[in-house]
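Take a look at the following structure, please.
Shown here: the complex without one of its protein chains, the others still in place.
Let's turn to chain A:
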């Protein structure tokens, strides 16, 4: 029988050290701690607030942390040794899907009006392409920001540029700026636009600093945003604890998405130990309230923490991210056996194991025949493969 027992076998164990970045999608970790979901699973967790993604990466790599709130690309980059030293990391739990948007400053938005026949030209980037073409070579390129080189934000921004015929490496400049500083940088005119998670798009709109043009959902459909990433060696040595944390996070995610919990959620998150902000600043991160703006958020584009297989680790997504890394020259030449890598890093088996579920055999087949890997990567590189409009759970679509 497969009833999940409260797991009290893990006793007298060392506390598990979990890092997080103070962003709204750290909510499940905070809730699991504050509402006792970790405790009821027998997990003694210590949360550690971290200042940067690089800090999270290095601390998990050097065992100063056991696991962390991570960008969904991070366990892949670390396992492949891209951008840092090679350390095996993995994830068995997706914390959230969606929540990203691309926002541009008022000055750029006004300029785009002269290059567009309709608002669609602005939202698709076509107007931006025309503007860039008209600027000549002697002006400084327009500058856009994202939060980290190995992030959905970077890849979605680049995909959006490419679809409009803009070369993200040559026609514009892309820089890294921490999320909390995005709105200020846009206001000062240091950057012309950015791709970031909520509430930083809505806050720019609310403060009349810029216009949110398009959501991550409209570019990629529903896709994983943050995961619970762990050091693989730790996971192998502490499997009972690892699975217990997954169960606690699963419950916390359900709690976070429950509308009646929202007031309490915002109160907890705003505490100085966590996001250290006002409740008002958090409102746009959750629920369906958005500031009135030129373009609306489709319902599906909101950040989600539970339901519809949201929390499942998806090896197909790891494959997609590796293809993005290839597309943007981050992946070396000697990477092969992508299916295996994807399954070693995105551990669906452990997720099923933790929750006592039987693996669903009706999922979309995503594996690539090994002989076709290079050809497929090349198709992705040329923008010929896209995610299904509804997202990664529906698989890939190839265009001729």
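In this section, a residue touches a chain if its C-beta (ideal position, glycine included) is under 8 Å from a C-beta of that chain, and two chains touch if they have at least 3 such contacts; residues count from 1.
Going forward, contacts and distances are computed from a predicted model.
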| item | value |
| --- | --- |
| Among "ANTAR domain-containing protein", "Transcriptional regulator, AsnC family", "Ligase-associated DNA damage response exonuclease" or "Malonyl-S-ACP:biotin-protein carboxyltransferase MADC", the UniProt name of the subunit that does not appear here | "ANTAR domain-containing protein" |
| Selected residue (touches chain absent from view) among A:83, A:141, A:291 or A:389 | A:83 |
| Interface residues of chain A (partner: the chain not displayed) | 51-55, 58, 62-64, 83-85, 147-149, 175-178, 180-181, 190 |
